[in-house]
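For this depiction, one protein chain was excluded, whereas all remaining protein chains were kept in their positions.
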Amino acid sequence: MEPIFFWVLAVGLVVSAIGLVAFRNPVTSAVCLVVTLVMEAALFVTLEAYFLAVVQVIVYAGAVMVLFLFVIMLLDVKEEARQRPPWAKVVWVVAIGGGAVFGVPRIASLFPAAAKTLHWGQGKGGGSAAELGRLLFSSYSPLFLATGVLLLVATVGVVVLCRKDPES
Amino acid sequence: MIAYAPYLILLLPLLAAVSIRLFLYPFPRISITVSTLACLGSFLGSIGLLLFSSSMGEVTAPALPWIEWAGFRANFGILGDPLARGMAALVSGVAFLVHIYSIGYLEKEPCRSRFFAELSLFVFSMLGIVLADNLISMFIFWELVGLSSYLLIGFWVERPAAGAAANKAFLVNRIGDFGFILGILGAWALFGTLSFADLPSRVAASAPGWAVTAVGLGLSCGCLGKSAQFPLHVWLPDSMEGPTPVSSLLHAATMVVAGVYMLIRVLPILEMSQVTMMTIAWIGGLMTLLPALIACQQNDIKRILAYSTLSEIAYMVMAVGLGVPGPAMYHLTTHAFFKCLLFLAAGSVIHGCHEEQDIWKMGGLGKRMPFTALVTILGTLALCGIPPLSGFWSKDAIFAATAHSPGLAAVSMAAGFFTSFFMLRMILVAFGGTPKNDAARHAHEGSIFMTAPMAILAILTILGGLLPVETYLHFPHTEGHEPWTLWVSLAVALAGFVPAYHFYRHATQDPLSLPALREKFYVDEFYQRVFISTQDAFARLTDAFEGWVVRGFLVRGSGVVARASGQGLRLVQCGQVQVYAAVFILGVFLLIAWLWRQGVIR
Amino acid sequence: MNFAEITLGHYLALSSVLFLIGLAGVILRRSLLIMMMSLELLLNAANLALVAVGRFQGLPDPQVAVFFVITVAAAEVALGLAILVAIFRIKKTTAADQLASLRF
Amino acid sequence: MNLSLALPLLLVVPLLGVVAIALGSAPRKTALWASWINLIPGFLVSGVVLRQGEVLYGPEVTNLREVFPVQFRLGLDGLSLPLLWLTLVVTVAAIGVARADVKRAKEYFLCLLLVGLGGLGAFLSVDLFYFFSFHEVALIPSFLLIGIWGQGDRTGAAWRMTLYLVLGSLVLLVGLIGLVWAVPETARTLDWRVLTETFRAQPIPATQQTWLAILLLVGFGTLVSLVPFHSWAPGGYASAPAPAAMLHAGVLKKFGIYGLLRLALPLTPLGWKEVSWIVGLMLAGNLLYLGLASLAQRDFRWLLGFSSAMHMGTIFLGLIGGTVLGLGGALVLMVGHGLSAALGFAVAGEVGQRAGTTWMQDLGGLAKKTPKLWFYLMIAGMASIGLPGLANFAGEILIFFGAWSDHPFLVAIAAWGVVLSSVAMLRAIRSIATGPVSSALEAKQTGDLTGIREVWPFALLTALLFLVGLAPNLILGPARPVLERLLQP
Partner (left out) sequence: MSRWICPEVLLVLTGVILILADALIPAGKKGWLPRLAILLSSVLFGITVWQSGQPMPEAWANLFITDGLSSVFKPFFVLCLVGVTLISVRYPMGREETVRAEFLALPFFSTAGLCLLASARDFLAIFVALELVAISLYLLAAFHRTRVASLEAGMKLLVMGGLSTGFLVMGIAWLYAATGSTEFTRIILEQAGRPASAGLLLAIGLILTGLAFKIAAVPFHAWAPDVYEGAPTPITAFLAIASKAAGFVLLLRIFGFGAFALDSVGWIFRPIFLTMGIATVTLGTLAALPQRNLKRYLAYSGIAHAGYMLLALGTLGESGMGTVVGYLWAYLLATFPVFIFVQELERVHGSADVRHLDGLGQRDPGPALGLTLCFLSMAGLPPLLGFSAKLSVFTTLWSAGEIPGLVVGVIMAVVGLGFYLVPIRAMYWEREPDTVPAQRFPSFLVWILLLAGAAQLVLGFQPRPLVRLVERSLAPTVTGIPQEK
């Protein structure tokens, strides 16, 4: 079962990611991104990272994407005009594509652990909220605190940048 | 302390020069007095030295330290041998007379102080050459003589020609000194000493060879420059731009013969190499003739005398080259008297004619300046070697030495013929006939300051032949006269008068026109075209290379390249964030590619 | 390529492909919005790799890392969009090539 | 009283001058006072050197294992003594020549003092760090001096000179690093006295010596304007205001040769021998190439610049002669050249002031119009073409004798260089001094140097030229033990 899941999701992911990059309409791109994120959440499930799958759906597909769409609507972003001539872009597509064809198959050979196969349920866990939480509040507690500060900064930032102009 | 007394001879003129330069400059009369007295002091000192030491043997004073360091000695000591003493007396004596003469000659010149300071400097330097006991010291004074000559030739600073002549004199001398210093260095390397006293023994100890020849030739280069021998003779005629007393003292009587003096000093080295000696002899031999020829077509009274000087010095050089320094010194002495006399007379003429130097614009001066005419004729006869005047005796001694080399005898006697010719030409044109212009018509004798020295010199010219120069200088006496040289030379000299009398008896303009002679065989032009122009062309080329290629292209170019590459690199910075991202990603790819190429990633 | 056995290598390869697509998006798209979405894609690709590695290596730590990455990504997006809005207020555009007043 | 305290005093006095000027005291007067007063510690330390052969100030070398073993240490011996005096005197003269009514006088005199200070520090430092640093201190003031108060292509000249010198300095720096790093780490030091001892006991391997010698040669050579690293010099001097040119051509340029004497010869003797043929080629370039180029100059300042750079060739000849005679000659010629170049530039400055130009074809009649200036022009010219009695001749003759046995051809070239420089200099003197008074000189209605107030800097330099020329033993005597030690294997 797992290979089928994987391949289906993998193909879907790649297609939607390409869609994200390729569609000229930002709304379409955003939708593609949502699809990508959700599919990735599904992959997380196949990887037994249930909590993260949930977070992925809620935070990304939910919050972040809403933010994106909100901004798109707010700014009324139009379709991107075609660039002429597109040769530069073609060159880059070829380069990156070539890099992918050339480099990606080699990835597996780079890591000694890459050939490892695990079947469903053989994971050592760590996917649960409880375990993550334990780690977050013990070993990684300073980072958790730091993340908090980070979010504070981001909040302040958004408030500062998007507040109403006092004079206008 | 008394041992240092001989230095007074040297230092008096120096002190005079320095004190004039520093303090007495604004007071010409005091300057003149000081300078003249200093020269007199030197003269008296030299005479004293001459008399004192002839009874007491050689006098040497303790050396004055200059550099004595790390095995190298270049101190200054006085050489008290008869040659030096005699020469010192001669130099200071003539110089004193010229001082006196100058008082009269330059009575209206506002810069008299400077003149006398420079004259004193010259006396100092010249006495230094004479008294120096080693080559380095001699070279030092050699250079200082060059400087004083330069200053005196260029005395009339506002005359462009004077400046050019002064430069030429100095530079040509410098070229000679180039060889001289190399010769000195070579001598030092070969013989390990530069002291004249040690030289004979050291030289005898070393085997002759090409090195000795080279050293000898190098040293003789100094003579070629200072004594104006071929090929460095071109400066002397031009130096006549200086005031006439200068020409008389420096460029006739004393300075120019320093080369001969120096050759005699280093004769032990020269004698080691037959090549050197022959070279010197032949240069001298040819130089007796060439200037004599040139002088036949010159119109400037001083230039005529200058060429004659060249010719006469060449006799001395030839004599040295023939290995007979005695006659050379003998002729040097007599020449000093009569040539100085001739120049002073010429100065008197020029002075009388209000700075006119062209003989064709004079004429009839014999009547208006009888004394000058008389001494000129006396000098001429001495110069031409007519007995019993002094020149006859000394020239005869030199001719005698050529008896064994017919070639040299032929050229030098031919020179005698032309000497007679052009001297008579000069006398006839300048003193004979009728005045050609107002200046000549109102010519007059100069003051007593001018005539007295001439009178003294005239007496010396007549009696100078009697001076026992060779004996006194302890040169080995030359063997008995070979009569044929005596008679032939005399005959040739007398023969020279005939055509001159024929051509110039009543001439108002030159009946002969020989451009090659008038233009001095085009040597100056040759030098100008070949050496100076080439050198200047190279100089301009070098400068252009430096300016355009080195400074302009290489140096500025590297700046431009740096700036341009800066501008180029800026173009990446186009402001497009996507381009930046692309560069970033390119960087990552490059990094990965590097790792891959290193073989760490497969 | 082994289709039947899904190894860690497969996940890593997939994440790499996503990463490359993200890179392409950053370079190719002129809309700052899409660029930001592509940046999200980059982080997501990395997240996928992290989770996969964590599972196959039996480590819980990478999931913590993913947690932090998601947080950071959210903050980044929020800030980015805020800046974008501010830019839009002045320039009335979200195109990256209109935003090149600073250069050379 | 501990006289070694006078050593730092030599640096402190000009520094106080700088501070005082910066705080607003009368610039020229202060600078002049500072430079005159500085002669007093100069005399004190000279006394010590003459009595003891050496004077030192600063801590003994300690803490060798520090990361950065820098020690502020000053020293003076027979070799640096003449250069110290050269610096002191030329500084005095340069400030004496400088006008009080120059624009932005404050900065002007400040820069001049700093340039002199740099020279002093460089010659006094025993620690390589300070040795190098002090020389660089002079760099920026020179840049400003040329740039602000210069003439002609002042901007280009300033840039060229500064960047060129920095390039040279950095090459030199690499060489110095190499030298210091050739010492085993436990004994690492920047004190060249210790380095000398260390390397005497345990020489650097030969190939390494060669490389180091090349680095030092290129580095110092650039500072000395050795061909082909010379092109900053003529233009730089031509464009600099007279006092700056005096200080730079007179003093700072000598730093390179001093450095070679101090470091290259004793520390890399084999390497120096190995590269001496290169030096020979380069110095022949200086003598012939720059000599020829100087012939073609039509601006007196440029001519002085070229001829000043040219004479460095002769000094280098003394350095590769390999005899103590040549080294002594080089030392004397350094001093002589310093004084004569300073005098030359001072005269050129005055001529420029009076005529408004230094183009030789526009000048003429100086001798008639301003005889005193002419006198000093003659002195400077004659000194530079090696007339006996003046300092340069003594140096040249020693160099010739010192180098003759090993390099007769180079000596011949150097002697010919004397001829070339005579040609150039005499032509210049002729067209400046003789002939009818030029319109440029006539129009300005300016007189001669007036009174002692204007004459003294010239007279001072002239007197010293004569002093050194007549009694070179003043320099050679104290230097001899030092120079002999340099050549000991």
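Which chain is which? They are A, B, C and D, in the order written, and residues in each are numbered from 1.
Note that in this section a contact is a pair of C-beta atoms (placed from the backbone, for glycine too) under 8 Å apart; a residue touches a chain by one contact, two chains touch by 3 or more.
Not measured: the values here are computed from a predicted model.
Across the complete structure, the visible chains that the omitted chain touches are A, B, C, D. Although one chain is not drawn, the whole complex shows that of B:48, B:65 or B:559 it is B:559 that touches it. Contact between subunit A and the unshown chain involves residues 109-114, 138-143, 146-147, 149-150, 152-154, 156-157, 160-161, 163, 165-167. By the touch rule set out above, subunit C reaches the unshown chain at residues 8, 12, 15, 19, 22-23, 26, 32, 35-36, 39, 42-43, 45-47, 49-50, 53-54, 57, 59, 61-62, 64-65, 68-69, 72, 75-76, 79-80, 83-84, 86-87, 90-91, 96, 99-104. Seen across the whole complex, the unshown chain contacts subunit B at 559, 562-563, 565-567, 569-570, 572-573, 575, 577, 579-581, 583-588, 590-592, 594-595, 598, 600-602.
As a convention for this text, only the chains that are shown with their structure count from here on.
The mean-CA centres of subunit B and subunit C are about 95 angstrom from one another, to the nearest whole unit.
For the pair subunit A and subunit C, the distance between C-alpha centroids works out to 6 Å.
The geometric centre of subunit A is 70 Å away from that of subunit D, both derived from CA atoms.
In subunit C, the positions touching at least two other chains are 23, 27-28, 30.
Annotation for subunit A: residues touching 2 or more other chains are 92, 99, 103, 109.
Against subunit D, the residues of subunit B that register as touching in their complex are 21, 65-72, 74, 136, 139-141, 143-144, 147, 154, 157-160, 162-164, 166-167, 170-171, 174-175, 178, 181-182, 185-186, 188-189, 535-536, 538-540, 542-546, 550-551, 554-556, 559. Of all the residues in subunit C, the ones that touch subunit A in their complex are 1, 3-14, 16-18, 20-25, 27-31, 33-34, 36-38, 40-41, 44, 47-48, 51-61, 63-64, 66-68, 70-79, 81-86, 88, 94-95. For subunit A in complex with subunit C, the touching residues are 2-3, 6-7, 10, 13-14, 17-18, 20-21, 26, 29-30, 33, 36-37, 40, 43-44, 47-49, 51-52, 55-56, 59-60, 63-64, 67-68, 71-72, 74-75, 77, 80, 83, 89, 92-93, 96-97, 99-100, 103-105, 107-109, 111, 113-118, 123-127, 131-132, 135-136, 140, 143, 147, 150-151, 153-154, 157-158, 161-162.
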